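Note that this complex is displayed minus one protein chain, with the remaining chains in position.
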Amino acid sequence: SEMIYRVKRCLACLAVENCSVSVSRSMASKTQVGFIGLGNMGNPMAKNLIKHGYPVIASDVFPESCKELQELGAQILDTPADVADKADRIITMLPSSPNVMDVYTGPNGILKKVKKGSLLIDSSTIDPAVSKEMAIAAEKMGAVFMDAPVSGGVGAATSGKLTFMVGGAEEEFTAAKELLSCMGANVVYCGQVGTGQAAKICNNMLLAIGMIGTAETMNLGISRLGLDPKLLAKILNMSSGRCWSSDTYNPVPGVMEGVPSVNNYQGGFATTLMTKDLGLAQNTATNTKTPVILGSVAHQIYRMMCARGYANKDFSSVFQFLREEEGQ
Amino acid sequence: SEMIYRVKRCLACLAVENCSVSVSRSMASKTQVGFIGLGNMGNPMAKNLIKHGYPVIASDVFPESCKELQELGAQILDTPADVADKADRIITMLPSSPNVMDVYTGPNGILKKVKKGSLLIDSSTIDPAVSKEMAIAAEKMGAVFMDAPVSGGVGAATSGKLTFMVGGAEEEFTAAKELLSCMGANVVYCGQVGTGQAAKICNNMLLAIGMIGTAETMNLGISRLGLDPKLLAKILNMSSGRCWSSDTYNPVPGVMEGVPSVNNYQGGFATTLMTKDLGLAQNTATNTKTPVILGSVAHQIYRMMCARGYANKDFSSVFQFLREEEGQ
Amino acid sequence: SEMIYRVKRCLACLAVENCSVSVSRSMASKTQVGFIGLGNMGNPMAKNLIKHGYPVIASDVFPESCKELQELGAQILDTPADVADKADRIITMLPSSPNVMDVYTGPNGILKKVKKGSLLIDSSTIDPAVSKEMAIAAEKMGAVFMDAPVSGGVGAATSGKLTFMVGGAEEEFTAAKELLSCMGANVVYCGQVGTGQAAKICNNMLLAIGMIGTAETMNLGISRLGLDPKLLAKILNMSSGRCWSSDTYNPVPGVMEGVPSVNNYQGGFATTLMTKDLGLAQNTATNTKTPVILGSVAHQIYRMMCARGYANKDFSSVFQFLREEEGQ
Partner (left out) sequence: SEMIYRVKRCLACLAVENCSVSVSRSMASKTQVGFIGLGNMGNPMAKNLIKHGYPVIASDVFPESCKELQELGAQILDTPADVADKADRIITMLPSSPNVMDVYTGPNGILKKVKKGSLLIDSSTIDPAVSKEMAIAAEKMGAVFMDAPVSGGVGAATSGKLTFMVGGAEEEFTAAKELLSCMGANVVYCGQVGTGQAAKICNNMLLAIGMIGTAETMNLGISRLGLDPKLLAKILNMSSGRCWSSDTYNPVPGVMEGVPSVNNYQGGFATTLMTKDLGLAQNTATNTKTPVILGSVAHQIYRMMCARGYANKDFSSVFQFLREEEGQ
C-alpha cells in the first residue's frame, strides 16, 4: 500500500502541475520561489521544493543553516527584503510570532521590497492574531498573505508528507496548493486568514489533552490496577477510550513499535514545542473569552514538565513524568 | 456488512456451543441461569439469554421490572438467595457497589444459599475493591466470582453487542464466555478478579477526558476562531487530535448523524452515569495514590454539570455546557 | 478607631503637602491636573482630587460621563491630546489595554501634545507589557509614565481609601504619591514600570483562588457534611484555612454582614471584571513561562460563570454556582 500511496502522490503532483497551467499566477511555475527560515523544518521543506524543480532563493539569520541548501543549487541572500526583491512567491518557516513580525515588517523585512501581486505563505505556528496583522500589512503593499502551518514533524517534512492547514483568500488557494503539495501529503483549505493557525492550535490542544489522558489512564490501569499494558491498550482501542495517543503514539514503553516511548522519548515532538502551542491556544482562548478547562490544565502540566527536565523529550514522556514511584 | 457480521456472530455462537461440550461446567449448558437486576441494562441482557435457549430464573427488588421477562417464560423468585438455591450460574447487573454487596452478602443474598461450584458473574460497574471482597466471600462458600462489566449502553444490550471486560480465574473464563457471548460481541479476558472493573473504569475516564477535550476544542475553533464545524472535525480526524469523541460521537450538533448531539442530547450515556464512573476512577486513583490530573478535573466538570441540569442529558452535552454566550 | 484613622489620614495628607514643598515637580502643586476616563472608578477619584483643591481638566469618550465633574468646576476637553496640551500631570483610569494604547499613542492621544517633563500616571489594570510599552513611548517624548493600578472598588474610590500599587522611576514616586494620596489610603512603591500591574495581577489571582477555595470548602462542609455555616467559618478563621475570603468577604449568605453574599451577590466586584484580571494573569504567566495551575483553573471557572449568567454578580457568587442541588 506504500507503493500505491506513492503512485497516488505522483498522480497528485502531476495533477497539480497540469492544472496549474490553467491558473494565472501558476503560469509562474518553475520560476523562483523564496524561502525564509532554514531550521529543522524549513531545511527539508526547501529541499523538497528543489526536488520538484523549483529554483529556490533562501535566507536565514544563521548563515551556516544555508550551506546545505546552497550546495543543492539554491541562491542565498542576506535578508528577507533581498529575497522579496527577486521572488514573487515566498514561503516562511519561523519559530515564533516575534520572528514572523520581524521577517515581514522589520527594517530588512519582506514588505520593504515586496513586489505587487506576490504570494506570501507563512508556515510558522503563531498566534492567529499576528497572522491577521501580517495579512493586513501585506495587503497594503499589494501582496497576498496566507497562513499555512503544518502538522507532521521533521520526519514528514523530510518525506514530503506534511499536512498544511491553509487560511487566506480562497481564490489564491490553488496557487498556494501548487507549492505546498511539493512538501505535503494533505493541503486543507480552512477559511480566511488565521484559520490555518486556528485549526493547528485546535488540533494540538486536543492532542495534548488526549496524550495526558492516555498517560494517566495507562498509568492507573497498569501500575496500580494490575492490567497488562498491551491488553489495556487493546481494550481502549476497541472501545470509546480510543484516541491517536492510544492507538498510534502510545506513551507506554513496549506497547507499540516505532514511537518515541520505545526510544526513551527521544525524537518526536518536543515537550517545549507542545508547551508553546498550548500557550498559543491559551492566549487565543483568553482573548476570545472561551473556556478551555482541560486545555488550561494540559498547558500547565506541560509547563511544569519543562521546568523539571522534560523540555527536550517527546511530549509522550508525560507518562514517565506521572509514573514515578510515590516516596515513602 | 451487517449481514456478514450476523453470520460471523452465529458462527461464533456455534463455536462457543461446540467447544463447550469439552468443558466440564459447560456440561450444564442449557440448564437454568440465574439473573439478578432487571433494569434498563439487565432486562435486554436477560432476554438475550432466553433467546439463546437458556431457561432464566430472575429476581429484582422491583417486582414490576420482572413482568416482561416472566411473559417470556422466565421464572421469577423473591430474593437472590432463592435464585442461588436453584441455579448454579448467576449473572448480576446492579447500579452500584452497595447494591452488589447487598445482593451477594446481605441477609437474603446469593451467598446465603449458593451451591458449591457455582459461577457468579457480576456485570455491574463498581469499585474493583468491592469485586475483590465479593470474590473472597464467594470463595469461602466454595463458589467462583468474576467481574464482567460492560461497555455499549442499552442499544448494545438489546442487540447483543456489548463488550464484556472479564476479571477472575482464567480457568473459569471459558464457562463465563459461553454465557456472556449470548449478550455481547466482545468478551475480553483482563486478568485476576477486579481487572474487568479496572479496564472499564480506565476506558471511561479516558473517554470523559476525550469528550471534554473535543467539546472545548470544537467550541474554541468554531464559536471563536471562525472554523466550519464539519471542516474542523474533518481536520482533527485526519490529524493527531483524532479520538472516538471527535470521529464517532461528535458533540457538536450537525457534524454527524445518529449521535445524541443531533437529538438535543437525548438518549446515549447520561452525564450522571459518567459522573458515577469518574467517581469510581477518582476513588480508585486516590486509594492507589495515582495522580490523575485531567481525570480529576473531568470528574469535577461532570459533577458541576449534574448540579446545573445536565444530569440526564447525554455526556456529550458538555459542548452545550461550555458554549453558552458570555454575558455582557 | 475610625476617628483615629481619619486623624491619621489628615496627618498623612498634611505630611504629603508639607514635604511636597521640598520636591521640585511638586512645586506645581495646586496647578491643574489632567484626568482621562470618568467611569465608575474615575469619576469618584477625580472628585477627590477636586476636594483636595486641585483644578481638574478632564476628558472621556462619553461626554455625559463628564457632566457631574463639570458641575463641580472641572474643565472638560474633547481629547486626551487637548488635556496634555494644558496639564503636565495626568491620571488615566481606563477599562483595558486597547483603551490605554489609544489614549496614550492614538491619533488624539496624550503623547501627541504631551509637554516635556510631564508626569503620566495610569491607574488602569492592564497587561504589564503594555505599561512598559507606554513608558517607552512616553520617554521618547520626554515624559514620565508610571503604572498605578488600584485595589478597593467603587466604595474605596468614593471614600478616598484606595490602595495604589505604583511602578516606575523611584525618583518620581514622591510626586506621584502627592496626587495619589488624595485618592487612596495606601500608596505602595513596587519597583520599575509594570511592577504596579504585576502586584495587582498577583493579588487578584490569589484572591480568586482563595474565594473559589472558600466557596468549595464551605459548600462541602455545610451542604454535605452537616456543619453550621457560621461555626465552620469560625473554625477556618481560627485555623490555617483562614483567608480574606473566609474572614472578611465570606461567600455564604448569612455568615457575615455587609458583604455581597447577603445581598444576593449584588454590588461588589463583578465576576466579569475578575475574569478579565485572571485573563491578564494567565497571559502574563504564559508569556513568562510560569506554571500557574490553580490560577488557570480559577480563570476557567470564572470564565464558565460568565457564560452562565453570573457575569454581573459579585465574584463571591461562585458559592451559588457550585452549590446548586445535584439532579438525581
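A few remarks follow.
First chain written, first letter: the chains are A, B and C, and each begins at residue 1.
We adopt the following convention: a contact is a pair of C-beta atoms (placed from the backbone, for glycine too) under 8 Å apart; a residue touches a chain by one contact, two chains touch by 3 or more.
A quick note: this is a predicted structure, and the numbers were derived from the prediction, not measured.
Within the whole complex, the absent chain has one touching residue among C:Ala175, C:Cys243 or C:Cys306, and that is C:Cys243. Within the set C:Val114, C:Met146, C:Ala285 or C:Cys306, the residue that contacts the chain not displayed is C:Ala285. The residue from C:Met165, C:Leu179, C:Val259 or C:Leu273 that touches the chain not shown here is C:Met165. Check C:Asn40, C:Thr174 or C:Ser223 against the missing chain and you find that the one touching it is C:Ser223. On the side of chain C, touch with the chain left out of the figure occurs at residues 128, 151, 163, 165, 186, 188, 190-192, 194-195, 198-199, 201-207, 209-210, 212-214, 216-221, 223-228, 231-232, 234-236, 238-246, 248-249, 281, 284-285, 288-295, 297-298, 301, 322, 326.
Within the entire complex, the positions of chain B that touch the omitted partner chain are 275, 279, 282-283, 286-287, 289-293, 296-297, 299-300, 303-304, 306-307.
Annotation for chain A: contacts to the undisplayed chain at residues 272, 297, 303-304, 306-312, 322-328.
Going forward, only the chains that are shown with their structure count from here on.
Interface residue usage between chain B and chain C, two copies of one sequence, is largely shared: over half of the residue numbers at the contact are used by both copies. In terms of their C-alpha centroids, the spacing between chain B and chain C amounts to 53 Å. Shared interface positions of chain B, i.e. residues touching 2 or more other chains, are given as 297, 322, 326.
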